[in-house]
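Then we have chain A:
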Amino acid sequence: MSDGLPIEVTLPTPLLELRGISKEFPGVKALDDVSFAIYPGEVHMLLGENGAGKSSLMKVLCGAYRADAGEFYHKGERVAISSTADAQKLGIAVIFQEFSLVPYLDIAQNIFLGREPKGRIPGTIDRHRILADARRVLDTIGFDIDPSTTVDKLGVAQQQMVEIAKAISQNARILVMDEPTAALSDRETELLFALIARLKADGVAIVYISHRMAEVFALGDRITVLRDGRRIDGVRPADVTPDQLVRMMVGRNVDMTYPRNFADKPGEVLLEVKGLTAPTGIFDINIEVRRGEIVGLCGLVGSGRSEVARAIFGADPVTSGEIIFDGKTISGEPDLAARRGIALIPESRKSEGLALLRSVSDNLVVSALKKLFPSGLFDQRSAQRTADGLIRQLRIATPSARQTVGLLSGGNQQKVVIGKWLAAGSKLFIFDEPTRGIDIGAKSEIFALIDRLVADGAAALMISSEQIEICHVCDRAYVMREGRIAGHLTRSELTEENIVRLGMHHA
Partner candidate 1 sequence: MKKKLGYLALPLLMAVALATEVRADGEAIAVFTKNQTNPFFQTVRVGADNMAKSLNAKTLQYIPTKPDSIPEQLSQIEDVVVKKPSAIVFTPVDYKAMVPGVEKINEAKIPVVNITDRSAGGKFLSFVGADDYSLGLETARFLLKTLGGKGNIVIIEGVKGSLTNVDRVRGFNDALKEAPSAKLLASQPGNYQRLQALQVMENLMQSNSQIDGVLAANDAMAIGAIEALDGANRKALVIGINGTKEAIDAIKSGKLLASGDYNGFAQGCLGTMMAIRSWRNQPIISEIVLKPTVITKDNYQPFDVPLEQRTCPTFEDAGKLSAK
Partner candidate 2 sequence: MREAAVISQPNPLQRIPGVAIVLVLLIALFSVIAPGFLSVANLSNVLVQSTILTMLALPMTLIIMTEGLDLSMGAVLTLTSLCVAIVSLATKSMLLGLGAGLLVGATFGVANGWLVAIIGIPPFVATLGTLGMAQGLSLIVSDGQSVVGIPHSVRDIYSATLLGIPVPVVMALVTYAAFHGLLYHTRFGTYIFALGGNREALRYAGLSPNRLLIAVYAIGGAMAGIAGLLMTARMNSGHPTAGLGLEFDAIAAVAVGGTSFERGNGWLLGTVLGVIAVGVLRNGLNLISLPSSVQVASVGVLVILALFLDGLRSRA
């Protein structure tokens, strides 16, 4: 079953079929002769490592890119997708990770952007109709909110709902979702899945991109795997195991259990947080992290995990409580924490972790400048040398240390963020969703890296929404709920069930 034909003949005419789609950019072949079909009422999982061509494929589907070669067939007849307008006519809608919403317009205006109902006076908008229409659309997806709320007041999940509402309002028949659950809490995820089920029932086809194996098997009707811009295979979830999928994606065997050589006896206490309370909404946080440990910090999105991380790092102000690091209490700006040896690998790499326009080398040395150049005199060459060392050590895939970091894949960008703290010689690494938007191959590399760090006497505090990861790699874990530590789980107690139980709201 090297190609998925035997399955496809049994199905009705596809809603949309791609044949031999290719897209080339100077230097890279983003898509190379990709063909697959999307059928009404199915969830079509699109798998592949970052850089495998998923996003290019999405852009081609929604008309943002124009394919160099290849044909599209809509319900059997040949069509051209050369503009977003074309895509919309065919009922294709894409929900990107960076939302295409306008912060200071209200939900209704966002849903109907560019398609506003005309008012009596030419050029004006029929306010009543736009609100009514918006309410209708929101009802169909079961999202209960006042459509005249401005989007800047919505949370990520709510914004995503608005995105979907927008797609539905364009009566999209093909909905492309790029890691929709990446930023969602478990409860929100359930809502989303329920919605997806409803859409399927209405015969909407959903192309679903995800890095989470659980989702792939829970939701997927069929799976298409991409690698290096080529379609590797099309399969049904029933016919494959996670490991097989990973092999298809990565092209080699990858162990998904993130093995760790757990420290039999943890080292002395490195970080001690006592009764930490901050205006960002965390209360009486007590945490202890020892050398050689990876300590998990879990709980629902919005339970205050990132806020704890930022407070420890000095990124947010603290009202009360004490942070003792390496025997000394610290309080103040991030630069102090960093100098003492704390490292924060923030949730959003692009906006908080990297200077995307600067080179890999610039980003790698930025936190270590004082350490590398105690005289205060900077030397580009030795900076480069340091960078090259880290690039080799972390196996960062980049043509050179001078490459613009913004051009690297997510995984490699993440490695750069970690690398800059290696250069700084940090002792405590606080990871906030270190595997967000990173493909499986890179994931296990990252975990191996973290393992090596703690093995060498450092310590890690790891925030993750993926309980499996926590369970696999952490020595112990704290579970947060509504800004407080809801409980502590030792290695033996560390199971997904326990995490969920402690993290759940007891309404």
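Note that a residue touches a chain if its C-beta (ideal position, glycine included) is under 8 Å from a C-beta of that chain, and two chains touch if they have at least 3 such contacts; residues count from 1.
The candidates were selected such that all candidates are chains of the complex that A comes from, given by their letters.
In this text the structure is predicted, and so the values were computed from the model without any measurement.
Contact annotation for this complex: of the listed candidates 1 or 2, chain A touches only 2. On the chain A side of its complex with candidate 2, the touching residues are 62, 64, 83-85, 88, 94, 98-105, 109-110, 113-116, 119, 123-125, 127, 150, 152-153, 155-156, 351.
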